[in-house]
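Shown here: the complex without one of its protein chains, the others still in place.
Note that the chains are named A, B and C in the order they appear, and that numbering of residues resets to 1 at the start of each chain.
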């Protein structure tokens, strides 16, 4: 772990070079200590759009300046909350490049690079690394659900990880993909030297505990994929969280992290409980449009989504407000 | 409700000589603290059968003698693992009566009394109380899934709780019923003076945390319905667990409880993780036949299930053994 | 088939004796030709209750008199629409006895006798036969969903059929049980001499066609379990239907049968299409309470359901009326 600390202490200037985090950490430490430290909180940042639904890079940068003041470990860029399926490959890469340029050097950029085909994922992963991503977050393919068994998924992720210039984080989000990355595939893939962790958004805490248990010899890092079960995930051995709600209540989620990591579980519980409803509102219940609306209330640029995502109705907006206010956040 | 108050006013002697947990907690605390203290670990005990598939009361009592040495808070009798849907009403009541007679007075007997119709549930609840149950565990009706909305379920449980001589614990077990007791119904019902808690076997830790949060003014007690997420449930505010695995590894689950309650989370995590696979094997994966097989290995009478539950195949038995041995239990 | 025709030609007087259809057909025809002819339309009759939720045998008989004027092949008694999970075993049997006494001798009484355990199903089947049922309709056990694989279900149904005095009809209704009777189990069981058919309420027409195909050497009879796909089921080889909507629009469903059987598909289609929405309203969408409300509109006794089934709300009643009126039935 020393290596990681050394790496995180590198001056911003060093980071301006073309070495990726992965190459650098390897060059400093050798293969045995190669795994990137993922521990901490990440907002999977939203992508602001102009009125014409083009990516609004200006507002993106303004958001980044505000996020810079919050003790995040890094940002997830072009994850589900970034509306990645609605962006072209060019846009996905350009957003990552923009983020990397604006962000402090000591913050990780984890870039979503998953596509349906293996070849497209391999290519986009390389482009993301070239654009400055420190790691890639790779969602499992899901269109041919019936054929995406453990064998196929192991083949897929192995090829991607074999060729990726940066460490790979697996990404399981069954609410969107309709397919949970099978546990045996995760355990198998945890042995790959370039696969360093999993973002699990399914929220099955038994499964998360078992993944931690069965990968304990691999230094494999599990990140909670939602704020609703962040504390429970820490409790069973997760090292951090990628939480949509961190776009809105980032400071509070970092505080929850601090309480969990320092063993202050009673205080953590009180805070965690106040976050469940706001989190559900901006994810499962009302989705990205609600996340963006809540961002506006808390001083960030959210704005509209790309079509076919629709603005909230008036009733939905009221419900969203209630889910924040009844928990003391508004 | 009068009946409840009358019963609660009975002197300890009336109750058969020994103080029940219910009476004791009441005698210490008065009306304001009237809710039965459910905190602790409960095995939902299996029902032994003879070769002809009749209830084997002799073996049941032998099991009870062994359970008496484990610091359980009580037993759940005629829950899902007791094969209650396969027993007649007479048998269900007689098993509860047998358990109550054999068990130490300071252990709670929580009896499953849920039926599909409200009237049958009301009647069986009364019979269970008369047979000595300290509380009843009432599963939600589920056959007409599409009609069992919050309104219908609130009506159902309210009528049952209104007339029940003993406190009612709600029971949500979607793996069997195909229907999760809706959160808003749970929150509403938590206000009923004779509904004291919920056994939640769904394992959605976000939901469990939210239920604890939204019922915090009600002294409503949540029990984890499976050993796989027991530690996480404690972490978010549950007070105990009803765990099939406690039929087999009861001492270990009580140890896990002790570690959680005393805030020794690191040790708890190590123990919890070793219990996930054995627990999955005797519940979700291989069910009651596996639970009964494992009981045999650990010195209890398990035996066969009633038809149509089938004995394990040889391959399943091997897998079951592996799930225990690979975690150091066999 | 000759035997069946012979049997169907028996005078009503012969049917008044204590021989069941099964025994009689066997005595007339020998084992090889024993299968009961199921072809035709059956209402799965509702159970009327008094204001106190007791079975209202008087109103039941009045309904039966009205059904007697409709060319049904018979009645299904104590199926899902009879609220069987809400009746005691005594009530289930008594309702069947009442129906058999009131019904013309040439109409089949198919009695629901499925229970969760094999032993209870065997016993209730015998009682149903003794009460005059010509056949039993046996739903698959479903509580231990994960263990109810083809092997367990084949064991269950084989034991029930082995001991049943009357022919057995399998019953798959996944909307209620959460479990579809697996195709390979159906095909295997179709070979049993005392299993004569299947009521399939799942509505997967591909599956129904395949079942017809794979059982074609067995003289196995498939009944559509809902009016929504009755015509399509006839098209792929079903011989009839057990349709909740036949409690309301019985004459019309018999007319649809007549059109299908005589190959008048264009006329059948027009009629079928007008039945889909009313059927959905009284089944999937609004359930038994809606069925009973619609029965009132069409001159039958419907009345209330047993708790926890709730009466329709005003909005639901309006929607129900609309689903009938927009298709020209009200």
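The definition used in the following text is that a contact is a pair of C-beta atoms (placed from the backbone, for glycine too) under 8 Å apart; a residue touches a chain by one contact, two chains touch by 3 or more.
Since this is a predicted model, take the numbers as computed values, not measurements.
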Visible chains that the absent chain touches, using the contact criterion stated earlier: A, C
Among C:197, C:228 or C:302, the residue in touch with the chain that has been omitted: C:228
Omitted-chain contact residue, chosen from A:40, A:112, A:250 or A:287: A:287
Contacting the left-out chain in the complete assembly, out of A:50, A:65, A:155 or A:325: A:155
Absent-chain contact - pick from C:96, C:198, C:276 or C:305: C:276
Chain A, residues in touch with the chain not shown (by the definition above): 53, 80, 85-88, 116-120, 141, 143-148, 151-153, 155-156, 159, 175-178, 284-285, 287-289, 306-310
Chain C residues touching the omitted chain (full complex): 203-206, 209-210, 212-213, 226, 228-229, 231-232, 235-237, 263, 265, 269, 272-274, 276-277, 280
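Simple rule for what comes next: only the chains that are shown with their structure count from here on.
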Mutual neighbours - chains that touch chain A and chain B alike: none
Centrality ranking, top chain (CA atoms only): B
Centroid distance [mean C-alpha coordinates] between chain B and chain A, Å: 38
CA centroid of chain B to CA centroid of chain C, Å: 37
CA centroid of chain A to CA centroid of chain C, Å: 53
Junction residues of chain B - those touching two or more other chains: none
